[in-house]
Structures are given as structure tokens and as C-alpha cells.
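Removed from the display is one protein chain of the complex; every other protein chain stays in position.
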């Protein structure tokens, strides 16, 4: 059994991680920390865990975390980077579900996240944890940067086209819709039921932090320069991301469907739907799956890709468990064999 | 007082029309027809009208409708065209809230709507009822084709740029999100709460009937050819359309904000929000307003326009009342002075 | 035109009051105060008011409020009582939408609201503003305590039976369900969309502040002692209260339906539905109506009454406007002729 710790177990990403880890056949959940809830029984805060998890939140100390084989950080941006060097030094592997290690360029990171990076020397070592593109690197990594939710859905949608060199990468558009859990469990007026339900709105159309992360990830696989327009929207539901992607083909393509099916034929968590499908976010609710459909251009050469994930699973906690499995030499799908809850 | 009739008062467009008409200071609601509910008290079906409307649904007969000054058709596509010629002949003005008279080209209409047009000779006379572009024609029309919900939000968003010749019209993208009431009140599995709530999905990415309507409306004001990619999405809420529009600028533009403000400065029902705004659909819930915000390109030259309406009001019944006011020489805003219900 | 002020216009009760007042034909909205938002345009905070209300939030000062004929307090409990004596002294009439003047007994009030009353000498003068029971007193009042949302729905449901002496008042049960807007616009974890949607829960089953208010209101009209069990529930919707009331009949009753119809036959805002009806909260969404249905006992002698209101309208702002109309000698229904927004 692998000994695992979770730092910051009180947010939505945290509780989803706990849900997956308590049922994981190879994991012992040894320590879950929370500065604010220290000493409180975890199942008091999250009654869904009653009967499944009997420990208390503890204070986050390196000494205690160092007894684990692997530690997840489900903390706000800027927290993990303060403890990661010490944990790595003690031989603990780390997966950060926040953004601290997602951007290679420390200056670019600071620009978007508004703080100095605490350990820029680790940025090169950190592996961007999208298993579909970096499985081998993840398997041998000490430190994995778990991708953001939007970046996961958008990259998995665009990459087969970009890798094949079929699109003009300078004019990509990603129109993305997220459930409200993406905003976290912090008390904020904008995420109240009475504000966010029965309404739809774009936000940060002037620039969102996931923009440089997506661009970086696409650029890694593109010979031409990537130019992206990215508009996220707040959608009145709890879970789910729907990415609608628009890309101009730079040549005639015979069979887009086959291209996608081929690209993901060996992937356990990417499901290319039949041609003409419209994946629903609820078809992945609670599951670590990304479902993708491709649609031929309606006009000129603009191909349309639809990509859905559960932002808390494939977009966060599930992908983190997938990365843990890879890093610890377990079956990649261990503990992730969930069927989406429908209806 | 104007004598008014409504054909097909049982759907969502119908009941919204009734809500607006019973409170309209210049209107007497004389006859509301429904083949299926004939003889039933309207307020039995729609308890919100108890105390406001005391009449029964009646059978739709030309004789009875001919006693009205103006008749609204809130019927499925293909119904209005069968009765309109006779009503016009008897001197009754008509507003069709369905699609029968929206497309000038009868062959194109047949292609998308799957039936022969019953009175193609009226297509030229029919006026497309978007007051912001056709106020004068509407005022003198006998027959008005009330625009579709998506077409209203999309055209009002794109038109200032197109009229000014500032965008490459061949590569327009409209990513639109609609509440479930757009699917109507018919019993269908896809519109059940358990199917449509807590989920997001695109639909008809291969082609939607509003595509030719939008293209036609944009082309009227464009010197270059209009090419549009249009992807509608089903959003888990009752009312509201959010159109996110992407257009490539063909030149540097100093002040997009001023362009939009100027375009709509005299419009009572189009509200250009301050620069950088993100309009919420709930800010127009129950109101006849379209709120628009413009965002500068993030990447290259792709301008982003956000446009929201209530699909049942500015996207259907409210716009129909606005058209009625114009056709009957009333104050354009009569009966439409609603404040959106928020929260 | 009556000059009106609103203290605390930033909460949900406040914005609903503004919605009703800007459209009221006899009212000029002169001052809207908010300590936290002072100087900000009201329509910046509430875009639904753009084009309807052009003033800014101002600081709450007695001097400015004293220029009004009537002032509404849409503030947290304990705020109004600090300013009311001075406003009354300056000849301003006051309606408090909070609880400061609802309970006659100052000690009982302190017990439930956890503070000393600032002006207990006004408790006797204050009129409990349920027009259906106290129309004449309200008309001559200087100070009206606007009833709570649950108390409105529950009292209107029970009172016809209690006044007629038909029920054993010692064993009344009120099982009530409220939309989340009842929790207000303050940022709290429990009212987040991700916490409160897709779930149902009781709260304060050990005792809720509306308990003594309801008991007091029922006792006023009962010869026997009133004993009430009151369990409120948080329901995943924005607006609406559904009260399901259970009362043991103390005798055979021929025609409960007629009793209720007769009790409310002259009331403009209480609608007794046909026998066997099940009123939906959405049938009063945005309207100042209470709809009631009575059901015969299924078992023994327990009569069931269903009573629905919009908690923000008949349960708060709408009833306050109704009270204002009475206090200022206007038509009782002025500005309240709303049709519920359905769907």
C-alpha cells in the first residue's frame, strides 16, 4: 500500500481527491491537512465520507508529510512551491493540483499569477502531467504539475490536429463553459446559487490564467506559432467543462474522425465519440473521462471539436490519481474505474 | 384599444405573449386559440394568469380572428402560412413568431424546414421584424416575420462591425448558448429536468435552421460575402441566450466601444455595457433588452462580442410586441417597460 | 408623487424593492443608501436596473432620509431600530422589512435575536403589516413591521381555520420549503450554488426565529393556546416558499373550500385555488400573490393546507409596497399588478 498525504483537503478538488483515494485499492490515506480545520473530523465537514474515512484534518507540517510516499497539494496557487523543495529533498514525490509548476517560464508565471516564484529552479524538472502527451516523463518524475481544467479539455481537443500539422495554429478559438465548482468552495457572492444559477455569462474575456498554459501546451507540439483566443463562461451547473473549439484547416482532410480515433485508440480515458456526436458533460460526471467529437466545417474550413470533462475529475483530482498511478508504477487506471452518475 | 388575437397560446412563446399583452395599456386581448385546449380556461393551464385573464382558449377560425386588428401566430413552423393570406385579405395585420416568413428565398426555406411554402408570393412583402434595422418598414407592414431568438442576439452583436466594414465577413463564428425554454413546451426526453439540468452540450453542430436566417440578415448589410460558423448549445437554465461572437478585424480600429455605443445610442432596447463588461443573461430575464459588450482582441485581430437576451422576450414575445407597437402606431416601448427579475 | 427612501438597498430584498418602486406610478425613489456601496451607481451593482434608475447609493444619514415621506429599511435585524425613533420624530413614516418591530414582547425578541431592543417603547405602536388581518391599522400607522416570509405564508394558510375555531390549535405543524434567496446576498458557503443546488435539507429544526412570530400572529386570532411545530427547509431554487400545513380538525366540517374562498373573497393578493389543486411556487414568481389550496384529511382529521408565495415579493418587498400603498392612501394594488414570470 502506498502512503499518501493531501495538503488542503477542504476545497472541492480536495474532497474529490479524498473520494477517489478512499476507494483506491493500493492507497492508504495517511494524512490530510488543513490549517483552518485542523483537529476536525474530515467526515464532519464532508458527510459523504462518513463511514469511509475516519481521520481528522491535521496541521500541515513537513515532518508529517515526509512520512508519505507521495503528497498531493490541493491548495491555492502559490502554496505548494513553498514546501515542495523540502519534500522532494526528503524523497517524497509531489503532485501539485494548483498552477505553481505548470508554466516553464518563471517570468511569464509571475506576470499571470502576481507573485514571485519561490523555487524557479524546479520548473525545468517539473513534468506537466497530461498523461496522453507525457506518460513516460510522468512515470519517472518526482514532481508533477497537474494540468488545469480548461487546459486539459482544450489541449486534448486540439492536439491531434496540431500534431498532424493540419490547422493554421495562429487563429485558434476556444469557447469554454465551466460549472461553478471551478470557482472553488470559498464564499463569494458570484458563486452563490442566487447569482450563478439561471444565468450564463462569459468572464475574463480580457485574459484568463489558463491562456498561457494552453498556449504553451499546444506550442510544444506545433511547428508554427500558436495564437489562441480563449473565452471562458460560467455555466449554471455544479460540475463539467464543455470546450467548443474552432480551428481553420490548412488543407483538405479526408477523414477527421479517423484521425482522432487513431490518436486516442490506446488511451483509457479519452473517448472519441462517433462522427456527428454531441457529448454531454453529464456523460462524464464523476468519471475520469474526456469525450471528444469532431464536426466537419459548416463554412469554409473551420473545423469544430467538442470536448467534455468533469472539471473535478479529469480536470483535477482524477487526473492527479492517474498521474500518481504512473509515478508509483501502478496500473494507470487503478481506482479510476468510475461510471459517470447519470442522471 | 387595439383588438388582438393570439393563435397557439399554449407554448412558452404564447404564454409570454399573454403575460405582456394582459398588462399592455393599449391592447384588448380578444381571442386566444388552441386546437388542443379549446374550451379550457387559459388560467387553468397557466395559473400565473389567474386574476389577469378570464377568457378561454377557442378554436382557431379565420372568422373569429378576422375581428381582430392584429393577430400573432405563436405556432409551430408551417402553421401560420396556411392562414395568413386570408387574414391579410380581410385587413388583419399579422406577426408570425415562427419561421414561415423569415427567409426570402422559398427554396432555401424549404430546404431547411422540410416542406413546401404555402404562400411564397408573400415572402417579398413580409418584413423581417428586427426594429433596430427595419423600423420604418415594420411601421408600414401588413405582415411581419418576427426574428428567431439566436438570430436576434447574433445579428445585434455583429451588425455594427459589419455595417462599418471593419471585419472579414467570411470567417465569422457565433458560439451561442440557450436556456431550455427554446426547445418549447412539448414533452420530449431531451428537455426533461433530469436530462438537461446539470449538463451542457452543443447540438446541431452540423447545421441549425437559424444559420440561413442569420446569414441572410448579416448579408443584407455586408458588401462582402458572409461566411458563418454557428454552434448552438443547450444550457441548464430556463431562459436566456448568450451569444459569444468572434470576428476578424480587417484593419486597426481605434475605439470599438464608441462604435457600438454610437450604433445603438437611440435604441430603447439595446444596451451597450461599459467596456470590459460581461453581461449576464439574468440581467435581461423577463425584459425586452439586448445587452452587448465588446472586448478587444486577445490574439491577432479577433474581436469578441458578448450579446445576451431573454429568448422568450427580445428573442420572441417582447420583440413581437415591439413590432406590434410599430405597426399600430403606438409608442414603441408601450407595455415593455419591464425590469428584469433579479435574482 | 410620494418621496421614498430605501435604507440598505444592496440585498435581495432591497433590489426587489427597487424593481417594484421604479415602476410604481406614484413613487419617486429619492434616496437609496448603502454604507458599503456609497457613491456607486446602483445600476452598476444591479444591471437589471440600467435604464430604469440613474441614482447612486448614498450614505445613510437621517438628514437625507428625513426629506422622504416614507422610508423602507431593507437592512439586517437590529439596524432599523436605531434610526426609527428619530425618523418618526421628523414625521417620516417607516416600514421595516427586518424583524425589529415584529414581536410585541421585547424580552421574547431579545431571546431570539440575541440583542437588546433599542426602542422597546415603539413595539406597542408598531403595526404588524399583514394587510389581510390588519388593513385598517396599517392605514393609520406611522411604523409598520413587515412580516417575515415564512410567517406570511403560514399565517395566511392557517388563519381561516383558526378564526373559525375549527382546529385544535395545540398541535399545528408547518413544514416549509424556501428558495435560497431567503438566505440573503451575503457570501456564505452554505448558499453557494455547489452547496445548495441538487440537494434538499431541513435547517434549524431545533428552533427558527420565525417560530415566535408565527405563533404570536396565530395566537392573536385564537381563543385556545397555539402550539406549533415549525421545520424550514432549504430548497434548490432561487425564489419561492411552499408551506405545507397540517392541522387537526376539532369537528366535522362540511366545506373547507367554501370557508377559504369566503375568507379571502375580497383580497386582491390571496388566491384560493380550486379544490384539489397543488399550487406551484413558480405561479407566483415575481408577483405579490399568495395562492392557497385546501385538501381534506387523508387520515383521521388532519387537514392539509398548501400555501405558496414568492419570498421576495409577498414575503418581503411586495408586501412592503402594499403596506406603503395603505399607509399613504394610495390604491392598495398600485404598482403591484405583476404577472408571475412563467416559465
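All chains are identified by letter, namely A, B and C, in their written order; residue positions are counted from 1 within each chain.
Note that in this section contacts are C-beta pairs under 8 Å (C-beta built on N, C-alpha and C of every residue); 3 or more make two chains touch, one makes a residue touch a chain.
Here the structure is a predicted model, which means the values were calculated and not measured.
Of B:62, B:89, B:115 or B:193, it is B:193 that touches the chain left out of the display.
Listed for chain C, the residues touching the missing chain in the whole complex are 170-171, 173, 175, 177, 179, 194-195, 197-203, 205-207, 211, 227-231, 233, 235-240, 242, 244, 246, 248, 276, 278-282, 285, 293, 295-300, 302, 304, 306, 308, 343. By the touch definition given at the top, chain B reaches the unshown chain through residues 12, 180-181, 185-189, 191-198, 236, 238. Contacts to the hidden chain, counted on chain A, fall at residues 12, 15, 19, 22-23, 46-52, 181, 185, 198, 238-239, 271, 273, 279-280, 282-287, 289, 291, 337, 339-343.
Basically, only the chains that are shown with their structure count from here on.
Of all chains in the assembly, those touching chain B and also chain C are A. Rounded to whole angstrom, the centroid-to-centroid distance between chain B and chain C, based on C-alpha atoms, equals 37 Å. Chain A and chain B have CA centres that are 39 Å apart. Averaging C-alpha coordinates per chain places the centre of chain A 45 Å away from that of chain C. Contacts with at least two other chains are made by residues 194-195, 197-198, 236, 238 of chain A.
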